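Have a look at the structure below, then the notes.
Every protein chain of the complex appears in place save one, which is left out.
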Amino acid sequence: MKRWQKVLSGSLMVALAATATAACSGSKDGGSSGKKVTLTLLSHYNGTNEAALKPYIDKWNSENPNIQVKMTPVDFGELLKTIMTKQSAGQVADIMHVYTLWGGQLAKNNVLAEAPQSVADDVAQNYPEAAVKGASLNGKVFGYPTEVQAYGLFYNKKLLKEAGYDAPPKTWDELLEMSKKIEKKDSSGKVLVQGFGFQRGYAGLVDQPFMAMMAAAGSGLLSDDLSKSNLDSDAGRKTMDFYSKVYGKNGITDIAFNTTKGFGAGQVGMTIGAGWWDGSLKTLMKDAYADVGEAPMPTPDGGAGGTMAYTWAYGVNSKSKHQEEAWKFLQWMNAQADDSGMTPEGQFLLDTFNVIPSRKTDLSSAKVQEKLQSNPSAKLFADALNNALDEQSPAAGTEVQDILYKQIESMWTDQIQADAALNNAHTQINAKLGEK
Amino acid sequence: MRSNRAPWYFYVIIIVGSVMMVFPFLDMIFSSFKSASEYALLNYTLLPKQFIFDNYRMAVEQLQLLLLFKNSLIRSISITLLVLFTSSLAGYVLAKLRFPGKQVVFRFILSTMMFPAFLFFIPNYFITVHFPLVGGNDILGQGGEGGLAASVLGLIVPFSVSGFGIFLMRQFMISIEDAYLEAARIDGAKELRIFFQIVLPMTAPALATLAIFEFINSWNEFIWALLMNSVNSELATLPVGIQMLKSALDPTLTQPLVMAGLVIATIPILLLFIFLQKYYVRGMMNAGLK
């Protein structure tokens, strides 16, 4: 600490201490009293997802009276802020379910503990490469990958058929052409049926399909060493060009139309989405769900191409006083199969999101094999993981995504041209990456 | 009466205006009875096709309503009482006592109202979570589990003084006749007794106004409560809890649910205001007249 820092912090705290009148102590968990430990688990599983996860936690709690786990659900949009503020305030959550894009920022502030050797080995052996990468920081595993989700094309079979198509598009040009045919507007120009639209609402929802399309065109958003943006590559230019053709002046459809909502109402031909969306469409659409079809990401030329997969992972807080107990719980949750041959996490993922767990031992279980046979959607997204790039997570990950998001939105709303959006995003991301 | 003189078009304008005021509230209430799939339909209707109570059931299940109401109530009541106390004490001093530095203090308190709240957002957050000797913190404010934010104090303490409140009470107390106070002083009453037994009862109307104002504001305050909630999820208040019902990942599933939550959160305070508006309006008007 430098001298002025000491003076500043010291005088600040002394001033506070001198003026502190109310010395009442808040509620403090007696962690070390007796043997019983309560672990807090911070995750973005709220609402119905929280309810689905609860039985597993309850089961652990009844089997392990000395290590109780307490869930703290936070909406996705607030989770990073919550992790950061909790950490700086000392309200440490022992176990955290983190989105790996935040990895760099969390590593910079030393939030996550390194995994014990046994866990690291288990993860390295049992998960696909994109997932292992996602659950690692600076090459070291920090926890168990959970949701590993790839992006693909969602389409409405009925609308495609009405426009005379039996199969989803393979190339980007086909996609645009088909969507023009599917699109229906009334006399006032209001969209009745959208041919193709991107979902919107927050940075990730716009950026992740962008990265998935860039991956389909053969490149990650950033260079492998995370030092610069690849937006000026051929793949980056093609993707931005495609994006500029969807909304805005030159767009095939109207940005006012809510694609997320419209798809659920059977009024959207095609969009890009991640595997988990299938589960929530099923809940929302009921019988109409039969019209939903899914396909791999189209590529610029129709050849083989990749997609992007993002990862969530359970990690343990480096400031937790009960790290040993926390790992014990995580091992049970993620690595210990029950009679059915599946881990609790695997069952949760399968039942809640209709998603094939990425852990190899779960994959070989009878229930998952049966699902792969019977459910094309689950198989499609599980296969997609094999040629998926991971979502890169530099220390300024959220800021990088925010830059790209704002430039795309500005382009879609005709504030700037596609070239300018690409150049702005490229230079601003490079500046951000160079700074840290 | 004057009121008879209003021509018909006055009524037309005001009724149209009132409809514009009330309509969003009606929309909120009716939407809360729509099913998620009806909500996803692409044409607006005010009335739901079917009134469905599921959203309320789900909101009650998913919200920890008891905790939210408890926090909101404890917070609003505590802030109200603290502000009434601090404002009337300071207001009395500034209105009725003579002492060196009075003008400086008064100017200072007036100027605090001009400081924008966001200026203090970051430092006050830091001070709140590193408050010494609270919530497990040591004398230097380190090592604890959130300082003031470890308990409901984090929602209350940073709001316990209001520059506006002091100003309001001072303005009101200036009009109290000095003669009353002098008489009491001659009787030998102690200053604290004068304050509690003579001054406070006379300022009851102003106190009522301030109480309603503070209660409603602290009930509705969102940004600070949101921040405290991210430090410590036990501190969620009603507005925060309902905002959390919204799912950033899949908004289509939760919109009517959010509406149900909003109805639960806003209706009590609207009713409270409607019952008490007489006291509130009268006090605010008097304050405005000065």
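Letters A and B name the chains as they come in the text, with residue numbers starting at 1 for each one.
Here, contacts are C-beta pairs under 8 Å (C-beta built on N, C-alpha and C of every residue); 3 or more make two chains touch, one makes a residue touch a chain.
Just so we're on the same page, contacts and distances are computed from a predicted model.
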item	value
Identity of the absent chain, which is to be given by its UniProt protein name, from "2-oxoglutarate ferredoxin oxidoreductase subunit delta", "Sugar ABC transporter permease", "Aminomethyltransferase" or "Carbon-phosphorus lyase"	"Sugar ABC transporter permease"
Candidates B:A36, B:V93 or B:V152 - the one touching the absent chain	B:V93
Chain not shown: contacting residue from B:A36, B:I79 or B:I109	B:I109
Touch with the omitted chain, as defined above, among A:E177, A:D291 or A:E409	A:E409
Absent chain, residues of chain B that touch it	2-3, 5-7, 10-11, 13-14, 17-18, 20-25, 27-28, 31, 39, 41-46, 85-86, 89-90, 92-93, 97-100, 102, 105, 108-109, 112, 114-124, 126-127, 158, 160-161, 166, 191, 195, 216, 219-220, 222-223, 227, 230, 238-240, 242-243, 246, 255, 258-259, 262, 265-266, 269-270, 273-274, 277-278, 281, 284-290
Residues belonging to chain A that touch the chain removed from view	1-2, 4-5, 8-9, 12, 15-16, 19, 21, 77, 80-81, 84-85, 87-88, 105, 108-109, 188-191, 200-203, 254-258, 261-262, 396, 398-399, 402, 405-407, 409-410, 412-415, 428, 431
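We take it that only the chains that are shown with their structure count from here on.
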item	value
Separation of chain A from chain B, taking each centre as the mean of its C-alpha atoms, in whole Å	37
Complex contact set, residues of chain B against chain A	36-37, 40-42, 61-62, 125, 127, 129-137, 139-151, 153, 157, 226-227, 230-234, 244-254
Residues of chain A defined as touching chain B within the complex	13, 16-17, 20, 22-29, 44, 46-47, 50-51, 72, 74-78, 81-82, 85-86, 88-92, 192, 201-202, 260-262, 264-265, 267, 277, 280, 283-286
